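Removed from the display is one protein chain of the complex; every other protein chain stays in position.
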Amino acid sequence: MIRHCVHISPNEVKVDGKALIHNDKGSTMLTELYRTYVGDYPKFFKMDTLSRVGFLASELLLNAEGNRCFEPREDRAVIFFNRNASLQADTHYQSTIQNPENYFPSPAAFVYTLPNIVTGEIAIRNKYFGETSFMIIDDFDEKIIMKNLENAFQDPITKSIIGGWVDCSDEEHFEADIFIMEKD
Amino acid sequence: MEELIYKLKQQIIEALNLEDMKPEDIDDNASLFGEGLGLDSIDALELIVMMEKNYGIKLQDPAQGKEIFKSVAVMADFIQKNRTK
Partner (left out) sequence: MEEKIGGKRMIVKVSDNIISPLGTTSAENYAAVKAGMSALRRYDGLWGLPEPFFASLLDRKAYADDRQTIDEKIVIDSISKALEGTVIDTTWTKVLFIISTTKGNVFLLDERENGLPKERVRLGMMAREVTKHFCNPNEPIVVSNACISGVCAQIEAMRYLESGEYDYVIVCGVDVQSAFIVSGFQSFKALSQEACKPFDANRCGLNLGDAAATIIYTRKDKVNDNEWVACRGAIRNDANHISGPSRVGEGSYRALRVALGDLDPSELAFINAHGTATPYNDEMESIAIERAGLSSVPVNSLKGYYGHTMGAAGVLETIISMQAIDDHNILATRGFDTLGVTHHLDVTDQNRNTEKRVFIKLLSGFGGCNAALLMAKGGVQ
């Protein structure tokens, strides 16, 4: 059963189908959303774009769910899919090593060159000890995603999943479509 | 030295993405890790990169970082003595 959903794209943000008002677009919109709806998590500014999008989407989603208590739980999984893995972060990291004359590999950039980090950021923020995972398929496919998430309930403890599509090809091109799925 | 300390604070803010901070917000002698600014292990590694990039100082052992990054004042002192840029 799907409870609550969030959509984020460079021009649009919707929570449970209802549009949120915002002044900015693209990467500055993400900062605006952070300041308006979160505000108490400065680690946001260390995140790459994929993690910012996924993190913000999860914050809006969990605010919609309500009763946020940040109590540790193991029965909620965070499972995302995308097409571009961590491309924006990869490109950024590559730029720190591309030129032998200006070679300064950045650990803060390197740590985000794995798409699953966004699921880790959500787990840390919410104290989720449950399953976190990330998979890549070259085209968005709702059927594949839904079937995979249903399968995740085979884990004996998982009862709830924050799942969906979180993708980003560069700082200004991203989208998230995530939802909470509860075990029937 | 004061000029170095101010510049260093700006560089730290930039290197560590401390978006909402200004140099005035960082006390010269406040601890950077633990209680003070609450920086973590990745921040420490990033500061090592920053030291090399901006001042030509190479730290081979991350454990050295613990002593040098105690506070901005301690860092500035170390940089003053060891900079090659």
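First chain written, first letter: the chains are A and B, and each begins at residue 1.
Following the convention adopted for this analysis, a contact is a pair of C-beta atoms (placed from the backbone, for glycine too) under 8 Å apart; a residue touches a chain by one contact, two chains touch by 3 or more.
Please read all numbers here as calculations on a predicted model, not as lab measurements.
J.: Among A:68, A:147 or A:183, which one is in touch with the chain left out?
T.: From the options A:68, A:147 or A:183, the contact with the absent chain belongs to A:147.
J.: With respect to the chain omitted from the figure, which of A:30, A:60 or A:111 is a touching residue?
T.: Residue touching the absent chain, from the options given: A:111.
J.: So which bits of chain B touch the chain we can't see?
T.: Contacting residues on chain B, toward the hidden partner: 40-42, 45, 48-49, 62.
J.: Take the complete complex as the reference. Which residues in chain A touch the chain that isn't displayed?
T.: Where chain A meets the chain not shown: residues 72, 74, 78, 83-85, 87, 90-91, 93-94, 97-98, 100, 103, 105-107, 110-111, 113-117, 119-121, 123-124, 126-139, 141, 144, 147-148, 150-152, 154-157.
Everything below uses one rule, namely that only the chains that are shown with their structure count from here on.
J.: What whole-number Å value describes the gap between the mean CA coordinates of chain A and chain B?
T.: 31
J.: Can you check the complex and tell me which residues of chain B touch chain A?
T.: It comes out as residues 15-20, 42-43, 45-46, 49, 52-53.
J.: With touch defined as at the start, can you tell me which chain A residues reach chain B in the complex?
T.: Interface residues on the chain A side: 42, 45-46, 104-108, 111.
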